[in-house]
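Excluded from the complex is one protein chain; the other protein chains are retained at their positions.
Each chain carries a letter (A, B and C) given by its place in the written order, and its residues are counted from 1.
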Amino acid sequence: MMQRLPSAIAVLLLALIFATIAIGHAEQTVLRPLAESYVRLVPHELGAPNVITGILLTYRAFDTLGEVAVLFMVAAGVGLVLKEPGKAGARSASDSEAAQPASEIVRTAAQILVPLIAIFAAYIIMNGHISAGGGFQGGAVIASAVLLMLLADPSHKLNSVFLSVTESLAGVLFVLVGIAGLIFAGGFLDNRVLPLGQFGAFFSAGAIPLLSVLLGVKVGCELSVILDRFRA
Amino acid sequence: MADTILLLAGVLIFLAIVFAVTRLILGRTIVDRVAAVDLLTVISISMIALYAHIADRFIYLDVALVYGVLSFLAVVATARYLERGL
Amino acid sequence: MSEVAGSILVLIGAFFHFSAGLGMLRMPDAFTRMQAGTKASTLGNALILIGIAFYHPGWSLKLLILIYFVFMTNPVSSHALARAARAIRIPMAGPPPQALASAPAAARDGA
Partner (left out) sequence: MAPNTRARRSASFVGLWLLLTLIWFAASSSLAIESIITGAAIAAVLAHLFVRRFPAWTDVRLSPERLIPFFRYTGVFLVEMVRANLNMLRYVYAPRIDINPGIVEVRTRLKTPVGRLALASSIALTPGSLVVGLEGDTLTVHWLDVKTTDAEEATRLIVGPFETELEKAFG
């Protein structure tokens, strides 16, 4: 009983925090001046109903590019740290002897679920400018599909060359769209290189869907590479 | 009328969460704790959907779906780890 | 009218969640707890989502996807967990199974 006391206290405190959040919760209705100007500007200037995605992929797109670069550095760093040149082969061989294969049910379920998760990730990425979601979230869901594949079959080999090439290509295209914005529109990563279209339609908000797709592909590939490296 | 019934449902769900968290603390074995987390995630999906109804936001259902995917992965990953499969 | 019907469905679903929690608390060992949790919460979740569909008919397709998704994943995750529990020999309540020689002799004292 005594050794459970600290964990019980921790849970109680956590419950207290959640209770205060839940009881005091109210949807914010009055906006602060900055928020209000964004809420007014984004649909008008960028044609995107989802203000967050509009900000992330246009006003703050350069920061987004930086974040993806950080993720890329993480992927590279994990590879550098976890790779043990001499021991790698021997260790993985002994591991595969000890590792128990996943049960048939989990393997079949993974085969059934991965395509469904993939189409849902595509939906999240493509609808970033209209509803919740966008490149980062969709990329994370893609990586979760890859993780499910790896859980079902730990010896599965990911095609890391394909992943790296796709990831770099998406990054290059992202920057190219940004440069196109610099030449044809108001500045680097301006979304008005493509027509804004009708507000709220599927193809609208200029280059935001395109950027979102590129971002999703890039994030998905990077996270998959990280997962792959952690496994080895 | 309908709101009162919904409130009652909320109380029942709250009690369910309390029970599951009690099992999470008492545990006894690790599998009990993971099973409690599994139950909590399913209850959370219902709660997110209910919140989507209360706030009248269609897009919160996306959140419930993504949460379901991730929590399913978490439980399967823990199970695979426990049976020394990873 | 449909609002009352929806809220009653939500209430029944919440009742199943409550039963799942109670089963999780009262059942004697990990396997039985898992069973109580999985079954009751899957049905409870389905009922709550159907109840919400009564309020918002336009949401029904997506709610249906959520229901199907839980139906597909919940049994699989509980199966994976049960298999892991058996692999690491979590003690089981009840009389030791004579029929199955390969099963670990059930230790009745908890871990």
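Details
What we mean here is this: contacts are C-beta pairs under 8 Å (C-beta built on N, C-alpha and C of every residue); 3 or more make two chains touch, one makes a residue touch a chain.
Keep in mind that what you see is a predicted model, and the values were worked out from it rather than measured.
Contact with the chain that does not appear here is found for just one residue of A:A48, A:L65, A:M126 or A:V177, A:M126.
Where subunit C meets the missing chain, the touching residues are 16, 19, 22-23, 26-29, 31-32, 34-36, 38-40, 42-43, 58-59, 61-62, 64-65, 71-72, 74-76, 78-79, 82-83, 86, 92-95, 97-100, 103.
Think of the hidden chain as still there; on subunit A it touches residues 103-105, 107-109, 111-112, 114-116, 118-120, 122-123, 126-127, 201-203.
Criterion: only the chains that are shown with their structure count from here on.
Taken pairwise by the contact criterion, the protein chains are fully connected, each one touching every other. Among the other chains, the CA centroid farthest from that of subunit A is the one of C.
By C-beta contact pairs, the most connected chain pair is B-C. Each chain gets one centre point, the mean of its Cα atoms, and the points for subunit A and subunit C are 30 Å apart. Once the centre of each chain is set as its mean CA position, subunit A and subunit B turn out to be 23 Å apart. With touch defined as above, residues shared between interfaces to two or more other chains in subunit B number as follows: 58, 65, 69, 76, 80, 83-84. The residues of subunit C that reach two or more other chains are 69, 73, 76, 80, 83, 87, listed in rising order.
Residues 69, 72-73, 76, 79-80, 83, 87 of subunit C are the ones that touch subunit A when the two sit in their complex.
The residues of subunit A lying in touch with subunit B in their complex are 4, 7-8, 11, 15, 27, 98-102, 106, 117, 120, 124, 131-133, 137, 141, 144, 147-148, 151, 154, 231. By the touch criterion stated above, subunit A contacts subunit C in their complex at residues 100, 102-103, 105-106, 109, 112-113, 116.
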